[in-house]
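Left out: one protein chain. Kept in place: all the others.
Now for chain A:
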Amino acid sequence: MMKINVTINDVASAFDVDPDMPLLWLIRDEAKLKGTKFGCGMAQCGACSAHVDGELVRTCSYPVHLAHEKKITTIEGLSANPNHLHPIQQAWLEVQVPQCGYCQSGFMMAAAHLLEENSNPTEEDIKNGITNICRCGTHPRIIKAILLAAKLKNNGTTN
């Protein structure tokens, strides 16, 4: 067991956990933030994506000890201001992306990160840059929503 200090969505906490446990289970079962999902446990699907010190991480395959003293952002904290949606979330609603919705937190975290790295992605950038899995087939709407989110973000027209 090891004491892990992390700041999740701006809240600093300490957890006494097995240092090899995947970060995902700390987020879900210890910090009780259930928006980050489990899909494969093997860094294949991206359902568990979160940001660790600004990096996009598949938390199912990331031992908690690596997150010690780091800042984690999950879907619940994606929008820094709780009264405002992140442009990604705005676009997601506008385009009506989710079906079952299970994969969507991971996709939104990956998309938000993509926009940090590339504020004006082309369709090809999106197709090659995001390798998450959606089984309901929301693919075309995800692509459309990311293009829209980039516009919203660049025009500063987020509400």
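Throughout what follows, a residue touches a chain if its C-beta (ideal position, glycine included) is under 8 Å from a C-beta of that chain, and two chains touch if they have at least 3 such contacts; residues count from 1.
Assume contacts and distances are computed from a predicted model.
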Listed names "Isoquinoline 1-oxidoreductase, beta subunit", "Phosphate ABC transporter ATP-binding protein", "Urease accessory protein UreG" or "Sulfonate transport system permease protein", matching UniProt entry of the absent chain | "Isoquinoline 1-oxidoreductase, beta subunit"
Cross-chain touch to the chain not pictured, restricted to A:52, A:133 or A:148, is A:133
Contacts of chain A with the absent chain, listed as residue ranges | 17-18, 20-22, 25, 29, 32-42, 44-45, 47, 74-76, 78, 85, 89, 92-93, 96-105, 108, 126-128, 130-143
